[in-house]
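This is the structure I have questions about; it appears just below.
Here the complex is missing a single protein chain, while all its other protein chains stay put.
Should a chain be cited, it is by its letter among A and B, assigned in written order, with residues numbered from 1 in that chain.
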Amino acid sequence: MLQILLAISAVLFCFGLLATLTRRNAILVLIGIELMLGAGNLNFIAFWKFSANPEALTGVMFAIFSIAIAAAEAAVGLAIVIQVHRRLHSVDVNQATQLKG
Amino acid sequence: MSNSLTLLTFIPLIGAIWAALLPSKSTGQLRFAGLFTTLVALALTLSLAFQYDRAAGGLQFAERYEWIPSLHIEYYLAADGLSLVLLVLTALVTPFSLLAFGKGLSKLAVVLVLLLETTLFGTFTALNFVHWFFFYELSLVPAFFLIRLGGTPKATAAATQFFIYTLFAGFAMLLGFLAIYQATHTFDLTELAALARQEKLGHALSAAFPAFSGWISGAVFLGILVGLGVKVPVVPLHTWLPNAYTEAPAPVSMLLTGLLSKMGVYGFLRLLYPLFPGLMFHWQVPLLALAVVTIVFSALAALAQRDLKRIVAYSSVNHLGYCLLGLFAVAAATHADTVNRAAAMNGVILQIFNHGLTASALFCFIGFIEKRSGGLRGLNDFGGLREVAPVFAGLMGIAIFSSLGLPGLNGFVGEFLIFKGSFAIAPGATALAAIGLFVTAVFLLTLIQRVFAGPLAERWKAFPDLSTGERLTVIPAIALMFVLGIYPQLLIGLFNPTVLKLIF
Partner (left out) sequence: MDFLLIALIPLLPLVAAGLTALLKREQKALSATLVIGAQTVACVLSLWALLLAMCADNGEPGLIHEFVNFPWLTFGHETLKLGLLVDPLSGVMGAMVAFVALLIFIYSHGYMKEDRNYTRFYTFLGLFSGAMLGVVYSNSLLLTFVCWELVGLASYLLIGFWFFKPSAAAAAKKAFLTTRVGDMGLMIGMFWLYKAAGTLLFYDNGAGCLEQAALATMAKTLVGGLALSNIIALLIFCGAAGKSGQFPLHVWLPDAMEGPTPVSALIHAATMVAAGVYLVARVFPIFAATGTHSISLIVVASVGAFTALFAALIAVAQNDIKRILAYSTVSQLGFMMLAAGVGHPGVAMLHLIAHAFFKALLFMGAGSVIHGVHDEQDIREMGGLRRFMPVTFVTYSIGMLALAGFPVLFSGFWSKDAILHAAHLWPVSQLPFYMATAAAFLTAFYMTRQMAYVFFGQYRGHAHPHESPAVMTLPLVILAAAAILMSLPATPAWPAFEEFLKGEAAHFSLEGLTEPGFLQIALTSTAIVFLGIGLGWLIYGRKPLGAVDPIQTAAAPAFRALANRLYIDEIYDATVIRALHGFGSLAAWIDRQILAGIVSAVAALSFFVSAVSNGIDRFVINFGFDNSCNALREYGGAAASCEGGRVQGYLRLIALGTVILLAVIGWLLV
């Protein structure tokens, strides 16, 4: 059962990574990041469920933390995206290159 | 009133801050601030002059605090007759100059003039060398910016030349005083003078620098002589002066000649003579020659000038040359010759005051001419102005005759006393210096002839006579010329006790 969960998680992470690295649209990049976080949360839950001491609820706590952070991160990320859109009239990440060295 | 000298020194500074805070466009407020401050300072100096105990003489209103104890540097202020004369002169000429600015008064000018007044008050009251030197050198800063107030490249060049010249001269003097400090461990001018009177200063210097014991005193003396000589100035250290006096706006030239040059002469009386009477006696021949060269050379040079300001600038060098002649004659006399030394010394101090008054008045008039002619001030640019501006011609004529030493006006009395004293002591040098008196008359009368007499040129038909404001500016100075010419005792009574202390 654990292996199946880990495999799903790995697939999910790969999809997320792929979306983050390849999509031009910033919203889709954010979605990719969310997918990767989701894959991480799934791993937490899976390892907690099949651990030696499942009564301690450690995995659930981590997962909830992670979800909260993901929510915050999504909020900030979306705000940035909106700002970028306002400034460049586009959400194409390849155009937002003002921070280059 | 025990802190009255400190108060006096800082009144103009407060005024400067006040003026700095005013809006720069309101000339009226600025003028009020400047005049109010300088008149308060004038009132205070006059009250000091009246409070001064003439019977006792000597230094009064003393203030003495520790400043840098480890170096024996004190904050030491006091005033005697000599200081008071110069304080009164400063307090008189500063408002005179501010008034002479007229409509051209800017915020920068008011602030700088007031700062300059502070440094002058400081110089004329300080009795510790470091304290004195601080103000003496500090005066260069406002003076520099005042000279280049016009902002032309020539003015900037003249200001720079003035600054560098005097700064280097200051270095020479500073080195001299460092040597003295090394030998005596004091910067206190009264203590140093006391040492010199007991003929210990030279020995102390020789003992402190055994390797150069033969000539260290002479070198220190020369350093201080050069340092002060540039400021006065003495020929051949005068070349900065015509440029600076000419390029500066006329009201600033009034301050330069009326007050800044007096710092040099004051230094001669306060520093050089009390500290090195022996050397000055020993070197009387070259020193007297220096004075005579200054007098005759500058008068002749003035004769060849074609610019009104340059003429007056050179004549300024000439007039201060008489001060040096008198002082060097005092130093050259035997100690017993009290009458002639007192005469020459009184003459020197009187001449300082008179020249300050007369020369600044002359520059003021030239400023008025410049204002009317749009900057034109060549000797041959005018002619017949008396026709359209009789009051102008009359009042400026009085100032000119005061400058050439006409009896009945202030210029004569100082020159009379100097010549009386120095002729009895050094007849040859004095007789040669009389050539200067003659040449002065030649170029000043030529000035009157070319500017005011002759046919009136067409372009000056509308040359305006003095306005009411301008009359009010110059009439106090002219009136003072008469008062001091007829009743010089008014001023001599103030410093005669000091003179007696100086020459003993």
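Methods note: contacts are C-beta pairs under 8 Å (C-beta built on N, C-alpha and C of every residue); 3 or more make two chains touch, one makes a residue touch a chain.
Computed from a prediction, not measured in an experiment: that's the story for all the values here.
Considering the whole complex, the hidden chain is in touch with A, B. Of the listed positions B:Leu108, B:Leu175, B:Val442 or B:Val483, the one in contact with the omitted chain in the full complex is B:Val442. When the whole complex is considered, the residue among B:Phe145, B:Trp283, B:Phe368 or B:Phe401 that touches the unshown chain is B:Phe401. For the chain missing from the display, the contacting residue among B:Gly214, B:Pro286, B:Pro427 or B:Gly469 is B:Pro427, taking the whole complex into account.
Here one chain is not drawn; of A:Leu17, A:Ile45 or A:Ala74, the residue touching it is A:Leu17. Along subunit A, the points of touch with the absent chain fall at residues 17, 20-22, 29, 93-94, 96-101.
Within the entire complex, the positions of subunit B that touch the omitted partner chain are 161, 165, 235-236, 238-240, 242, 297-298, 300-305, 338-343, 346-347, 384, 386-387, 390, 394, 401, 406-408, 412-413, 416-417, 419-420, 423-424, 427, 430-431, 434-435, 437-439, 441-442, 445-446, 448-449, 452-456, 488-489, 492-493, 496, 499-500, 503.
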